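One structure is given below, represented as structure tokens, and several questions about it will come after.
Of the protein chains in this complex, all but one are displayed in their positions.
First chain written, first letter: the chains are A and B, and each begins at residue 1.
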Amino acid sequence: MSTPMLLGARAILAAGVLACLAGPWLFDANSLTVLTEFFIVVTLALMWNLLAGYADIISVGQQGFVGVGAYAFFGFTALLHMSVWAAVPLAALTTLLIAVPVMAVIFRLRTAYLAVGTWVAADVLMLIAGKLPGFGGGSGTSLPIPVVKQFGARLGDRIDMFYALSLGLALIAFLATWALLRSRIGLGLTAMRDNEEAAGSSGVDLVRTRILCFLWTAPFLGLAGVMTALEKLRVAPTASFNITDWTIDIIFIVVIGGIGSLEGPILGAILFFLLRQWLADFGAWYLILLGVISIGVILFEPKGLWGACRRWGFPDILPAGHAPGPGAPERVAGPDAQEAPAARTVG
Amino acid sequence: MVETILNLIVQGVLIGGLYALFALGLSLSLGVMRFVNIAHGDMIVLFSFVLLSLTGVLGWSPFLVALILLPVAFGLGWLLQRFLLQRTVGKGILPILLVTFGLSIIIQNGLLEAYGPNTRKLSGGAIELAALRLGPIDVGVYPLLVFLLAVALIAGLDAFLYRTAIGARIRAVADDPAAADLIGLTSARIYPVAMGVVGITMLVAASCMSVWTNFDPSIGPSRLLAAFEAVVLGGLGSLWGTLIGGVIIGVAQNFGSQIDASWQILAQHLVFLVALVFRPQGLFARS
């Protein structure tokens, strides 16, 4: 609502981005490593949010494509001896190519089934990765030193380089998703978020839009996978396809931050990293706490922290083009909401 | 050679009975409430740990303890639906999936805190070792009994759903909850009953599993996936189809396990995916 508030928020955002860009000159190696991880997580959260928040696809198998990216990168560099600079885009492409048949199979499942379908697919990809010759089997293997050295001869250089790459990935993922949401396709996606039936009846081709989104996320997830391989300097089925790190945490981040906005996933990721600094020692209790919080959020504030901000009159810092104003109607939740044709929703 | 294959098939079929037990509750919640309970496997594991603790304290057979706990299992299912899941009804698939997802993480980590990561198994007594010689193959008495129990449970559920008045009400709500509400058949009162029945199937599955196989706090998801695949393979809304689905999963796993442990799961998933491509509605779908 209030312009000063919006300007203030945007100023903070701009300062944040600038500080990130100047990161290598501002932060020590330790912080840079944490931030590298942060950008990977932001990328993953943006992708999960695109699917859950706009395309109505709940993925519990996002880790599958992350792992594929990591393994593809390892294959192109360590096994085929390609330059890392060729291998990075090729890894993204490989992930996309693998996403196509995966999509073709699991999209035979609808809605709730699809969620478990993505999980099965990710499990299959992980098990196959453990069988590939040259990748170290079930226990995985390290990236060869010569491959790693291509990113910088000294450790400090490499830390800067990995930082820059993951920052670049997060920025591109963000800008590309923003552009997608502001495009004509995004109009349909936003309509789908606000009322799926309305989107369907107003001629948006739901299935094609869903497929597009699913495939859209694949190369970004693959690139995030490359970054995880670089961060850990190894690939392994359990680590590269880790459901906790690449999907479960991400779901918590997006749910708590706010599904269906661009700000939510970022807000959630910041919160997640802060919480983790304080609560990491509590181990399982930390995840239990996140589980409880996220159930509470779903029940009482379904649009998360950012949704709450919106209701308090906070404007979208990054309007995704077609977002409804705070006064826009939610879905009808009367006793017969299920039978009410969407057209009845006023608006 | 033929004998080995026959043996693999028979043992696979029998373990399919266990998978069918995992899957029955999921089949019900999908068929009636139209949602996938992501915490389904974890709730079964939770029940297994409850049995572990109680048999430890009481020193009784796990089956006896399970029998006594049946009303508790019904009550837990009822409470879960009434006070948690019911709040998400009519709001699309996202909230219910995410709530059960959160529940799954809470149960897994709660069990991890309470019991640690070690694998456990319950003792079922002498029956575990008993075997019958059927022609060229040995069949364990316990697996056979579990399979028969699965068949009996399905027959019982079928009779409950198709022969009783409350069963007809559950099917009515499954058909059209809004229509039910309009004529005073309050869906919000029927769903918890259905979930209570799901709770009973979970407890039965938990007792059979905890004597048959090792379990630890982290195995819930793999049980969920197997159950899910059995349900989809069999076809939605068909309890007997779910049994066949479980059998197919069991046989596929058994053949895969001849290569190694990861092929066991891979074979299971691949059979599922192939079936999905050629028969997405399942083998015995009630359309």
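Going forward, a residue touches a chain if its C-beta (ideal position, glycine included) is under 8 Å from a C-beta of that chain, and two chains touch if they have at least 3 such contacts.
In this section, contacts and distances are computed from a predicted model.
Peer 1: Determine which name in "Cytochrome b/b6 C-terminal region profile domain-containing protein", "Thioredoxin reductase", "Branched-chain amino acid transport system ATP-binding protein" or "phosphoenolpyruvate--glycerone phosphotransferase" the UniProt entry assigns to the undisplayed chain of the complex.
Peer 2: Going by UniProt, the chain not displayed is called "Branched-chain amino acid transport system ATP-binding protein".
Peer 1: Looking at the whole complex, which of B:Glu128, B:Asp158 or B:Asp181 touches the chain that is not displayed?
Peer 2: B:Asp181
Peer 1: Quick one: which of B:Ile5, B:Ala114, B:Ala155 or B:Ala168 touches the chain that's been left out?
Peer 2: Of these options, the touching residue for the absent chain is B:Ala168.
Peer 1: Please give every residue of chain B in contact with the chain that is not shown.
Peer 2: 165, 168-169, 171-172, 175-176, 178-186, 189, 286
Simple rule for what comes next: only the chains that are shown with their structure count from here on.
Peer 1: So how far apart, in whole Å, are chain A and chain B when each is placed at the average of its C-alpha atoms?
Peer 2: Once rounded, the distance between the two centres reads 32 Å.
Peer 1: Sort out for me which residues of chain B touch chain A in the complex.
Peer 2: Spelled out, the residues of chain B in touch with chain A are 30, 34-36, 38, 84, 87-88, 90-99, 101-103, 105-106, 108-110, 112-113, 177-178, 181-182, 221, 224-225, 228-229, 232, 262, 265-266, 269-270, 272-273, 276-277, 280.
Peer 1: In their shared complex, at which residues does chain A touch chain B?
Peer 2: Against chain B, the touching part of chain A is residues 52, 56, 58, 60, 105-106, 108-109, 111-113, 115-117, 119-121, 123-124, 127-128, 130-131, 138, 196, 243, 248, 251, 255, 259, 283-285, 287-288, 290-292, 294-295, 298-299, 302, 331, 333, 335-339.
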